[in-house]
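What follows is a single structure, written as structure tokens, with notes after it.
Here the complex is missing one protein chain, while the rest keep their positions.
Chains here go by letter, A, B and C, matching the order in which they are written, and residues are numbered from 1 within each.
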Amino acid sequence: MIIVMRTDATADDIRSVEQQVRDLGYQPHAIHGEVSTVVAAVGDESVHASLEPLSHIASVDRVFPIQKKYKLISREAHPESTVIKIADGVEIGGNAIHVIAGPCSVESEEMVVQTACAVRDAGATLLRGGAYKPRTSPYSFQGLGQEGLHMLRIAKEESGLPIVTELVKEGDIGVVCEIADVLQIGARNALNYALLEAAADTGKPILLKRGMASTIQEWLLAAEYIAKQGNPNVILCERGIRTFETATRNTLDLAAACVAKLESRLPVLIDPSHGAGRWDLIDPLSRAAVAMGADGLVIEVHPNPETALSDGDQQLPPAAFAELVKGLRPFVGAAGRSLAPQIEAPVR
Amino acid sequence: MIIVMRTDATADDIRSVEQQVRDLGYQPHAIHGEVSTVVAAVGDESVHASLEPLSHIASVDRVFPIQKKYKLISREAHPESTVIKIADGVEIGGNAIHVIAGPCSVESEEMVVQTACAVRDAGATLLRGGAYKPRTSPYSFQGLGQEGLHMLRIAKEESGLPIVTELVKEGDIGVVCEIADVLQIGARNALNYALLEAAADTGKPILLKRGMASTIQEWLLAAEYIAKQGNPNVILCERGIRTFETATRNTLDLAAACVAKLESRLPVLIDPSHGAGRWDLIDPLSRAAVAMGADGLVIEVHPNPETALSDGDQQLPPAAFAELVKGLRPFVGAAGRSLAPQIEAPVR
Amino acid sequence: MIIVMRTDATADDIRSVEQQVRDLGYQPHAIHGEVSTVVAAVGDESVHASLEPLSHIASVDRVFPIQKKYKLISREAHPESTVIKIADGVEIGGNAIHVIAGPCSVESEEMVVQTACAVRDAGATLLRGGAYKPRTSPYSFQGLGQEGLHMLRIAKEESGLPIVTELVKEGDIGVVCEIADVLQIGARNALNYALLEAAADTGKPILLKRGMASTIQEWLLAAEYIAKQGNPNVILCERGIRTFETATRNTLDLAAACVAKLESRLPVLIDPSHGAGRWDLIDPLSRAAVAMGADGLVIEVHPNPETALSDGDQQLPPAAFAELVKGLRPFVGAAGRSLAPQIEAPVR
Partner (left out) sequence: MIIVMRTDATADDIRSVEQQVRDLGYQPHAIHGEVSTVVAAVGDESVHASLEPLSHIASVDRVFPIQKKYKLISREAHPESTVIKIADGVEIGGNAIHVIAGPCSVESEEMVVQTACAVRDAGATLLRGGAYKPRTSPYSFQGLGQEGLHMLRIAKEESGLPIVTELVKEGDIGVVCEIADVLQIGARNALNYALLEAAADTGKPILLKRGMASTIQEWLLAAEYIAKQGNPNVILCERGIRTFETATRNTLDLAAACVAKLESRLPVLIDPSHGAGRWDLIDPLSRAAVAMGADGLVIEVHPNPETALSDGDQQLPPAAFAELVKGLRPFVGAAGRSLAPQIEAPVR
């Protein structure tokens, strides 16, 4: 922690701050600059009290922390990238790039089975689909719940694809875990630490979306919450942040995904569907994501987006999705990676 | 819903959109402008499917909704302001302005009792204090939990002040409701609809903070979630939003509080402690909040902020808080309102 | 400047950084913490090269500056508040609060004279009005230019009010200075340093709006540009920043105005018209501004806002403005200040 004294701080002021630093369990080192003095407090910030309250002292100008707070997920401490096994042949974080696709919401058995098989044939290796949908308005369609989970189970059997589905509350963990291979924590719950811990405790891999207003540091610390619970299998997913721009639903922050890969050992996916909120930008942003170094994509696909019960404006029809994956291949190759091998249709 | 056609849309394109509008249960009205055509879709957007997916149609430029989605909390539908009774003589939303004060976290019985009595004597009419603390880092102090709740109960008995405390997960509802007079939903859970519904079902008044990246509309719709559950007693609280400015922890958005009062019938409080994240701005921002028309304030007070286990840089010591309330009185008077009458110390 | 080394930096790495710090003209002081080492570089950052490029060195994690860059306008260096004399009896920055009012654009001699006299009678002490209007679209009304300046001169003679008007380019300085008592630099030119310097050189007081995306530090450094040019008479004006919220045109950042008053010795005004972009919020935000400690207000007034050529949605008619000033008086009193005495109509 660095404490910057005001330029008019006296020698007594500095001594008094040094004493308080000692009282809080740190060793103070004053450095007398030409313009102002800074006091460096040596000590492990994770075991001692925070020094930030020292900003109350009149002679202190600012206080700022030095130490990064994430450890278990840090690449500095664990240089090797984490590879997370989801199912036989489905490992996220290695050389293979995975495309996760499926409808925003599960709307019927027919639609989800049909979408699952179509996205699998196009190259997707995991099926996404929401049974529990957090919606801005209480009057919007909220998902089919357990009935939707049942449809996802059938889609999994029919398509052979492992399932990614969102968990919105602790009470659903039992039923969701029966069917989900990966638990998704959505952007609205990105800082709902109680839910993160409960999800972590299931031992399932967690797909952790960045919150709409989460800094990279907050996002990584949310992942640290999961890791601290003993579950190292966190997949990060950048899905756009809130900014002043209104031509897109969010602002997809690919640089944040780069930073997340530099700072943490975890795989990082990109969700261009939510990132832009516009179907016509999904293709170019998917290419950009692969070129930037993402470990995979999350793309919303609906058999008939014009009639979707949620997020119709950002879902692709299956044919467009197949085109997208086809167009992605040269970029995957340019990145020195491969698309994960196609999942075979189960034998019946 | 208004559908704006591209300037190069043909008559056939327009007819086709009109048909789709009909198929979704609305009545289309095309208006042929000099530059482009718009199709207005007449129908209740809350009972029909959303038209936003029509943006998939190539000849459509943009689609935007007309109808506001909040009803139960809307001032248009309910012109009279809602007054929420918390305890005998403590009603929020009327002429009296309430100051809610107390420590960020409950740290010990002594500190919370002492703070409670001090803020009561200074004019606060409710005690705030966190037993469950959502913290950005999993290594930071997370609150004393049930032990903290027990200390709050003692503080309530000793001070006579009703209690506002944060609920962070459904599983805590039983123990929290035994002691809380008002359940607080914090900024991180502002869009955690499962928690909002569970909190609403307790029938307790809910203090709903605005999320760090919530638009006013999302904030009001979160309140609508609570009202739809049958609990009309929602107290809104603006606590700053995330912006690019780093000299303050958040950007306190007083205009949003004004809009919330115009658009909804609910009381609106201001939390200058989180809004600025700096103890030296709490006083001027509290005055501004009262002048703007807030129904109350939420202010963090700690007996010794320099040693606080959380948020020490934004808490006031009791003496400074007493000065603040004193300095507030002329502004309360200028606003044609009164400070809520002081709570009397319980007779022992 | 503080240089934080990576946790895996070796003793050699640290020595090498110390050498580079010396080469750039600073004295290095390494502090070996429990987790990582920081190197403090002692030296005046304003006369030596920046150390930020040291972030290129592989063993360096981060580099951050300590020293504040504004000096001439700093309150730390100049504790006394600056009072700026505009005209006889019109001094901004003292105890008296000034209300600057007038139309967004000067549209005709009649409208500007009528508005000037009306706002003066209501209590405004300066007239604002745009002759040169920077507009988002090149097809929108761009102001009447020199003709507008001529109308402002007449309004000044008729009303007795000194004039605040915007300067948008260096080439206009001659004609604008003939009529303006205060030169306004608008939000779009807030970081147009060439214009700031040219405006400073006129010696006129400068009303400097904060840019839509300017941090407080950038805003104060823009003021420092003017002061460095030898013109100490800068009046800061907060007018809202760009955020994700769309219910208001900008987000008025009253906390930033507080910080500007703490950090600088300059007067700070609030512009609630641009800050909210909604006429129905001007009144409550004006009260909040006064309560927070602003030295004055800038409010758009138009004889008939429904037909205004620009910004009609945020201008008040004269009667509403008079009501606003009347309603402001109790808050001015509560703040221990006075409204600047009314300007008398010139004798003819």
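Assume a contact is a pair of C-beta atoms (placed from the backbone, for glycine too) under 8 Å apart; a residue touches a chain by one contact, two chains touch by 3 or more.
This structure is a prediction, so every number in the text was calculated from the model and none was measured.
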Of C:14, C:41 or C:54, the one touching the omitted chain in the full complex: C:54
Options C:6, C:228 or C:329, residue touching the unrepresented chain: C:228
Sole residue of C:120, C:242 or C:261 that reaches the chain not shown, by the stated touch rule: C:242
Touch with the omitted chain, as defined above, among B:56, B:242 or B:287: B:242
Candidates A:83, A:154, A:177 or A:288 - the one touching the absent chain: A:288
Chain not shown: contacting residue from B:40, B:154, B:177 or B:320: B:40
Contact footprint on chain A, counting only the chain that is left out: 213, 215-217, 241, 243-248, 251-256, 258-259, 262, 275-276, 280-281, 284-285, 287-293, 330-331, 333-335
Residues in chain C touching the chain absent from view: 20, 24, 46, 49-50, 52-57, 63, 69, 134-140, 168-171, 188-189, 191-195, 211-213, 217-218, 221, 224-225, 228, 241-242, 278-279, 305-310, 312-313, 315
In chain B, positions touching the absent partner: 2, 4, 6-8, 29, 31-36, 38, 40, 42-45, 64, 66-67, 76-77, 242-244, 246
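In the analysis below, only the chains that are shown with their structure count from here on.
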Chain centroid nearest the full-protein CA centroid: B
Chain separated most widely from chain C, comparing mean CA positions: A
Chain A and chain C, separation of their C-alpha mean positions in angstrom: 39
Distance from chain B to chain A - Cα centre to Cα centre, in angstrom: 26
Computed distance of Cα centres, chain C from chain B, in Å: 30
Two or more partner chains touched - positions in chain B: 213, 217, 241
